[in-house]
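Partial view: only certain chains, each at its native spot in the assembly.
Labels run A and B following the written order; every chain starts at residue 1.
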C-alpha cells in the first residue's frame, strides 16, 4: 500500500488510519443498547474500524435463520473482512467461542452452527477456540459474550493480532443438520431456512443439487403437510399472478414463491419445516 | 486537497483513502440480507466508501413514499454525495436503470419516478441510461438490480469513473403525477405523499403554491372523503390539544396535523389520496 518517498512516520499513521471492515449480525434488535455497546467496545480498541450492520433482526435464538442471512451477505464482502455473528441461545454454557479463518475473511461467534454455512462456502482454513483473556473485556459476563468476547476479538484482529494468539487451534466446528441436504433415490430432503420480507420460502437445497436430480422443468414438492407440482422458473413473472413457482434465488438456493404474493402465507410454512423435492 | 511537500506516493494514498459518501434508500427492510449485500459489493469496489442509510423501510413497491422520503433527506447531504434509491416494482422489465447528475450530487436508481422529486429540486444537469456492463456485476439477475447494477454503479462513480462512461445520455426521466400539483381557479389539487411516525399527513403541495392562493390564514381542505376548515399555523402548539391544523412542514410541504394526536388516524387518510385546498 505505502511506497516511495513516504516517511516511516507517515506510513505508520496511514496504517493506523486504514479502515478495516467489521460486520455485525445478531438477534438483539436495535431498540436495546446491546448492538451499540458492541460497537463502542470495538471502536475503543480500533477507532478506524468500518462497522457494517448485516442485520440485527434475526429471530431471537434462531441459529438457522442467522446462518442463512449471514451466509448470503458475507459472500459479497471484500477479502479480509472480519464478521461477527451473535445468535447465541446457549451463551454462558460450554459451547465454545470460535474464530474461523477462511479463504475470504474471518468469522467470529459461538460454535453453535451459526457460522457454518458461510464458513464452508468461504473455504475454511483454520479454526481457533477463543480463550486468551488478553483479548476479552477484563470482566466477562455470563450473558453477553457479544460485548465481552466477540466484539473485542474482532477489534484486536483488525488491529493486527495474529489469529494464533486468540487460543488453541481446533479441528472441527459444529455443522448442524440445516447445513446438509440428504439425497436418495432421485429425491432431495432439505429444510426451510428463511421466509423473506417478500413472502418467499427459501430452502437449504443448492442449485447444483437440483440440477443433478434430472432434466424435467417441473418439481414435485412436499412441505408443511402439503404437496404441490410447480414449474422451475427463471423469474417470478413466468408464473401467472398469484400462482406458485420454484426458482433458484439470487443466493443459489431453491425457493418457493408466489408471483406477487406470499408463498409462506399460502403454504403456512414455518422456519425449519422439512421439504422433499423430486423432478417429475 | 494535497499540497506542499507531500510526496506523490503519499498523495495517491491519501486520495484513495478519502471517504466518498454513498447513501442508500430501499424498500428491502433490514431483516433480509439484501441491503448488506449491496454494501458488500460497494466496499469491494471502493473500500473507503462512507455508507449512510437513509431508510430501508419504504413501504414495499411504494414509489411515491420513496420519492418523498428520499427528497427530504437528500437535500441535506454535502455536494457530490452519491445517492442510490431502490424501490423497484418493475425490476427485470424494460424500465431503465439511470444515473442523474444534478447540481448537488448524483442519483442512481430505476427510472420509475422515485428519483424525480429530489432530482428536480437539486437541479438536473445530465441523465444517463446505465448500460455499460463493465460497471455491473458479471452476472445480472432479473430480480435484484440493487445489488447487480445500482450498487456497483455507485461504487465505480465514487472511484472516479466519469458519468459518460456508464451509458448513453438521455433527455428525459420519468416524472410521475405525484411530482405535480394542479392549480385552477384559486384551488390546488395535490395528493398525499407520506404519513409520518408522528401521525402527520404530508402532501405534495409546496409552500410557494399555498402562498399564491391568497392571504387568508384559513384553509378549506377536501381529502379522503372529508372536508375540513383549518388554520394555517406556524407550530403544532397553536391548535388546541387534539385539534387539527395545517402547517408548512420542515421540508417545505403542506401537512395536516393534530396537536399531539394522529391526523391520519383521525382522517383515515391513505398514501396517494387526492387532496383539494382553497383559502377561505
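Methods note: a residue touches a chain if its C-beta (ideal position, glycine included) is under 8 Å from a C-beta of that chain, and two chains touch if they have at least 3 such contacts.
Every value quoted in this text rests on a predicted model; they were computed, and no experiment measured them.
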Next item on the list: Count all the copies in this homomeric complex, not only the 2 that are shown.
Entry: 3
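Please note the rule applied: only the chains that are shown with their structure count from here on.
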Next item on the list: Express in whole angstrom the distance between the two chain centres, defined as the mean CA positions of subunit A and subunit B.
Entry: 31
Item checked: In the complex with subunit B, residue positions of subunit A that touch it -> 1-6, 10, 14, 17-19, 21, 23, 50, 52-58, 69-70, 72-78, 81, 194, 196-198, 234-237, 249-251
Checklist line | subunit A-touching residues of subunit B, taken from the complex the two chains share | finding: 7-10, 13, 17, 28-33, 36-37, 39-41, 43-44, 47-48, 51, 60, 92, 141-144, 147
